[in-house]
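All protein chains but one are shown at their positions in the complex.
Chain lettering (A and B) follows the sequence in which the chains are written, and residue indices restart at 1 in each chain.
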Amino acid sequence: MLSRIGAVLLFGVLSSPAWGASSDVALKTRDWSFSGPFGTFDKAAMQRGFQVYNEVCAGCHSMKLIAFRNFADLGYSAAEIKALAAQYEVQDGPNDDGEMFMRPAIPADRMPSPYANDNAARAGNNGALPPDLSLIAKARPNGPNYLYSLLSSYGDAPNGKEVPDGMYYNTAYPGHLIAMPQPLYGDDVEFSDGAPTSIEALSADLTQFLMWAAEPKMEVRKRIGVAAVFFLSIFVIFSYLAKRRIWADVH
Amino acid sequence: MAKLDTNEKSMPEGAEEPGRRDFMVVATYAMMGLGAASVAWPLIDQLNPAADTLALANIEVDISKIAVGQSITVKWRGKPVFIRHRTTDEIARANATDLMDLRDPQMDKARAEKPEYLVLVGVCTHLGCVPLGQKTGEVKGDYDGWFCPCHGSHYDTSGRIRKGPAPTNLEVPPYDFLSDTVIRIG
Partner (left out) sequence: MSANQFKSPVVRWIDHRLPVFSMLHHTAHDYPTPKNLNYMWNFGSLAGLSLAIMIVTGIVLAMSYTAHVDYAFSSVERIMRDVNHGWMIRYIHMNTASFFFIVVYLHMFRGLYYGSYKAPRELLWILGVVIFLLMMATAFMGYVLPWGQMSFWGATVITNLFSAIPYVGESIVTLLWGGFSVDNATLNRFFSLHYLMPFIIAGVVVLHIVALHRFGSNNPIGIDTRGPQDTISFHPYYTIKDVFGIAVFLLLLAVVVFFFPNAMGHPDNYIPANAMQTPAHIVPEWYFLPFYAILRAVPDKLGGVLLMFGAIAVLFILPWLDKSPVRSARFRPLFRIFFWIFFVNAIALGYLGGKPAEGIYVILSRVATAWYFIHFLIILPILSTFETTKPLPKSIAEPVLGGFSSTPKQAYAAPRRS
């Protein structure tokens, strides 16, 4: 009885309809370094992905939850992070005269946004709000594959499909009409490590970076998880044997 | 439960008290204790300063714009830090003080890495008030340094306690010069 109910319920829960994935899109999948119980982030790919974000996405999309100090996770040294932060200006103040002022960012600062507020962002983008990307990889069903597919699935609409002004055709987007113009065409950036720059390669690197941004504690989570599951598995066995031992005289 | 008596009332006949000496049972209870202890640590450690707080544990201050004889106050770890560009007269008086006159004897050289710049935590060592003396026109006390208005402690031009209830000199925070014009506190 227990196993029957347990199996049915657990299956019901884990295949929960709460995920409610959109049905009209077939996503491209990829063998991500971060998937699986031992998955880790690919630091080189994340650095390249950050470069893509910086040179292509950052003009419209903010990453408000990420501080420069967080880039230590990407493998940058303290000095590199300091130099990187210093390239950005952030608002501070008020000073003794009551004025707000701009100063170079320090590692403790969060990344400044391209627009002062959401309304400014809408005004600059035909009324569409470019979402903040800090959590985007967790804020979409099947996040990494969705982002990877979205970035590399722009194309011409099939005959008969009307594409209104200011909209673009993308087979990975639910409804296929997206307000974001195609961001990557291949060779958009040049990597110092000579990595490939096809649309797929750039999309994959960017996805690595965005996945890290959404779940920066994933590596330590899985590390602790492996230890916890190992410990608890032994605990299950021990407690079962102890139970058998104590119950031996009842049965 | 280990302290409870072992006088079993409703155990099957002939069974001795199980669960006391058996290795498996002891090991299971030991694992329970170990597991509980390892879960306790994250719950305690979360009370420690978070990463964003720690990131501001060190600050860098540009001191090039402080004129001779002027002071600035910066916030460091939630407390005011006084940075004073001392005049030669102030430095001379700080050095001339006889250590025998001090409650908390300390050479001025030991308190300032570069004698022109004095860096102090601006918190009175008596009961934690912020002393006066940073801005021109404020009371600087009998020794021309700082004066704590709460209970009347007087500090000299090296931030040393000279008069009043405070037991020790104003604290010098850890700092170093990253360049001639930038110091890092913390």
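Couple of notes before you dig in:
Methods note: a contact is a pair of C-beta atoms (placed from the backbone, for glycine too) under 8 Å apart; a residue touches a chain by one contact, two chains touch by 3 or more.
Everything numeric in this text was worked out from a predicted model, so none of it was measured.
Among A:88, A:169, A:191 or A:235, the one in contact with the hidden chain is A:235. Mapped onto subunit A, the interface with the missing chain covers residues 1-2, 5-6, 8-10, 12-14, 16-20, 22, 37, 65, 70, 131, 134-135, 138-141, 143, 174, 214, 216-217, 221-222, 224-226, 228-229, 232-233, 235-236, 238-240, 242-243, 246-247, 250-251. By the touch rule set out above, subunit B reaches the unshown chain at residues 1, 3-5, 7-13, 18-19, 25, 28, 32, 35, 42-43, 45-48, 50-53.
Going forward, only the chains that are shown with their structure count from here on.
Inter-chain centre distance (subunit A to subunit B, centres taken as mean C-alpha positions): 38 Å.
Every residue of subunit B that touches subunit A in the complex is listed here, in rising order: 11-12, 14-15, 18-19, 22, 24-25, 27-28, 31-32, 35, 51-52, 55-56, 60. Note for the complex: subunit A touches subunit B at residues 67, 69, 106-108, 231-232, 234-235, 238-239, 241-242, 245-246, 248-250.
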